[in-house]
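Just passing along the structure, written as structure tokens.
Only one protein chain is missing; all other protein chains are in place.
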Amino acid sequence: MNYTPKEMMAIAASRTIRNDDIVFCGTGISMLAAMAAKHISAPESVIFFETGAIDSRLAELPLAVGDPRVMYRTAVNGSLLDSFATMQNRTTGKRVVGILGAAQIDPYGNLNSTVIGDYARPKVRFSGSGGAADVASFVDRTIIFMQHEKRKFVSRLDYLTSPGWLDGGDSRHKQGLCRGGPAMVITNLAVMGFDPQSHRMFLQALYPGVAAADVVANTGFSIDATRCVPLAPPSAEELRVLRDVCDPQRLILG
Amino acid sequence: MNYTPKEMMAIAASRTIRNDDIVFCGTGISMLAAMAAKHISAPESVIFFETGAIDSRLAELPLAVGDPRVMYRTAVNGSLLDSFATMQNRTTGKRVVGILGAAQIDPYGNLNSTVIGDYARPKVRFSGSGGAADVASFVDRTIIFMQHEKRKFVSRLDYLTSPGWLDGGDSRHKQGLCRGGPAMVITNLAVMGFDPQSHRMFLQALYPGVAAADVVANTGFSIDATRCVPLAPPSAEELRVLRDVCDPQRLILG
Amino acid sequence: MDKTMSLREAVQRFVTDGSHISIGGFTINRNPMAAVYEIIRQGRQGLHLYAHSNGQGVDELIGGGCVQRLEIAYGGSGRFASTCLRFRKAVQAGTLAVEDYSNYQMSLRFLAGAMGVPFLPTRSGLGSDIVAKWGFPPEYRQSEPRVPDQKLCVMDNPFTGHTDVRKVVLVPAIHTDVAIIHVQQADRQGTARIRGLPFVDVEQAKASAHVIITCEELVASEVLRENADLNCIPPFIVDAVVPVPYGAYPTACYGHYDYDPVFLKHYAELSAEDAAYADYVESHIRGTADHAAFLERAAPDGLEAILANPETGYARNLDRR
Partner (left out) sequence: MDKTMSLREAVQRFVTDGSHISIGGFTINRNPMAAVYEIIRQGRQGLHLYAHSNGQGVDELIGGGCVQRLEIAYGGSGRFASTCLRFRKAVQAGTLAVEDYSNYQMSLRFLAGAMGVPFLPTRSGLGSDIVAKWGFPPEYRQSEPRVPDQKLCVMDNPFTGHTDVRKVVLVPAIHTDVAIIHVQQADRQGTARIRGLPFVDVEQAKASAHVIITCEELVASEVLRENADLNCIPPFIVDAVVPVPYGAYPTACYGHYDYDPVFLKHYAELSAEDAAYADYVESHIRGTADHAAFLERAAPDGLEAILANPETGYARNLDRR
């Protein structure tokens, strides 16, 4: 295998980005995925950050969404209020793809990035929502990056930071979230989708060299593996763009 | 008399403006009053317009609050949202003096600038609120400019565009307007105040050469004239500033 | 994507009979007048127009017979018209249905549409007839999916303890089919820059399903991106970019030209007379092929007098008496 799981993750996500998408991304792999898409399949897609930078040129890789590198030669330097309004807006929100990560995920794509243990006196405190709860509430398509580990794929979250499909079925809609919901989970092993009716996570596509049993063993809840297809490995061109154009210093690819 | 009623009105208003006031004004006499104050008694007062221009230099007189002359060398060129927020804001709103005009006024300083006749099919249609209802709702001190005519000083408005003291007493507060209310009415004859308890209009100060009976005769409702004092005429310096500095072309003074 | 197109095409594609629209600018400043004239030229009817104090363009759209319903805060043009006369006449004649709000309320309603929330709260208008008296009949509100069932509503503030605000007015979001904004500079993709006060143009654009940008100058993206802090319209909300020099005439465009006091005074006179006004619409608007032809008729002596001084952004010592 001439590529790393991180590279496969970035490519798997980048392939889902369309030309008229507005891509919300954080730093890390999500930004590489968005940059790769712009250079390969979706040249007119627009990258924006919650900090308000729209269509950043990204001549160098930012290490945080507040990095001054996101401000260089943007189309507009807005505020946080502008960027989240773009996602909540009925017209533009439909075109936004949000890329998120978390400490825990449950079978319905709900995310925890706040605490392990009791909220009032947590065992481990994480950063908190940031813009994740906003993105998860607003945008039409959410892509979630996770490390595939049993302790991260749990039946029940310690804290529900970012709403996914909530309890599945139409519960998201009933709670008042009239749009969106998680579209897929991309891990170091595979791509998971959500059943269109029950909205429960299922194994959708396996990376080359990974067995469905590996995914089941690393998932802390039962997961349907019957609908699984193989995923094509990164092409030479995809790898070239990712490595040479997006992250030549390997700041994120490691 | 070596001055016009319009000049007296502008000077009467300008005398009430204090150094730390933020003055909301429209065009016309209200702007002259604000400019005169800056040049005479309140050099640090700030003039701003509902259009968002803050501390305009006013090298030439604007003929509308959207005139490009309000945009020149301001401190900040904000939006309408910014300017009204300045008035609704709990800290800055307390410092704002709002200057308004209207087609009709009632004994409690409520204003009509919308219609004469029935709202659904008016006899005369006026411009409507513009920012007047906002200013009247938000700011601590409102000064109202009126021509003193019976048909304009009416017991009951055809349409209540801008809330004053509503039905008097504590009715303004009860309706949810927790701050502000009209401070005075300045006409071509006199200055009217509002009783601190009943909030009904009373004759506060007469211009030189005007009798209380003139005011009573031109007011369409009964008005208390017992508390009336004389108002000093414009000083030579006040007139010089108004005429030579503020409106040398007599675009507003006529 | 290159979104430049002719004004004719932009209006044909995005402004149809019965459209819900808003136009940018304020009273006598930066109204998208070329687009307003093109809408009249194409004979659009039944428009539902949303305005705070959008001024000259609102009055001409009404005068041109395009507008059926109007939600508005202020129908005036400063000293040129304390009340715009085609607006006044249409309301008094009962041919134009009106719903009144304040400038802040209308601004908040555009902001709500831009933010994607159903309403925003304000203290403005408590106790007033803006809250008490409604203009549109309830049947219209119920049958038209683009307007809410209520004009507005008053609610008790659920948060106590840290404020003395007991009640607020909730004003509903505006979602137009199209917003038309005139700016100083734009690129082909739709990134736009406004010089001077932006009024509520940015929120109006973001509250709309479609956006037409008319601009004084079409510039390269890199020119705008050299100082992105000055840009205010992101490209992905824009459908059409139309370069139209003097596209705001007879209203002002900061840094380019002033309003034309001669034309505006003339307009105030002829808008007082139905016959004279009809002649004006025929000769100046319907009788001209485009904005360049309109300008020749409206300002036969040329536009030198109103050209902006580069230092002040307006025409210094312009005769405005």
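Some notes on this structure:
Each chain carries a letter (A, B and C) given by its place in the written order, and its residues are counted from 1.
Operating definition for what follows: a contact is a pair of C-beta atoms (placed from the backbone, for glycine too) under 8 Å apart; a residue touches a chain by one contact, two chains touch by 3 or more.
Here the structure is a predicted model, which means the values were calculated and not measured.
Of the options A:2, A:155, A:226 or A:249, the residue whose C-beta touches the omitted chain is A:249. Of the listed residues A:114, A:142, A:187 or A:204, the one in contact with the hidden chain in the full complex is A:114. Interface note for the absent chain: among A:59, A:213 or A:229, the touching residue is A:59. If you put the hidden chain back, the residue from A:70, A:97 or A:228 that touches it is A:70.
Contact between chain B and the unshown chain involves residues 22, 44, 46, 54-55, 57, 71, 73-78, 85-93, 95, 138. Listed by residue number, the positions of chain C touching the unshown chain are 115-123, 141-142, 144-150, 153, 155, 157-163, 165, 168, 170, 172-173, 175, 195-196, 229-230.
Within the entire complex, the positions of chain A that touch the omitted partner chain are 27-28, 50-53, 59-60, 62-72, 77-81, 84, 88, 90, 114, 119-134, 137-138, 159-163, 166, 171-172, 175-178, 249, 251.
The criterion applied here is as follows: only the chains that are shown with their structure count from here on.
Each chain gets a centre from the mean of its Cα atoms; for chain A and chain C, those two points are 40 Å apart.
Annotation for chain A: no residues touch two or more other chains.
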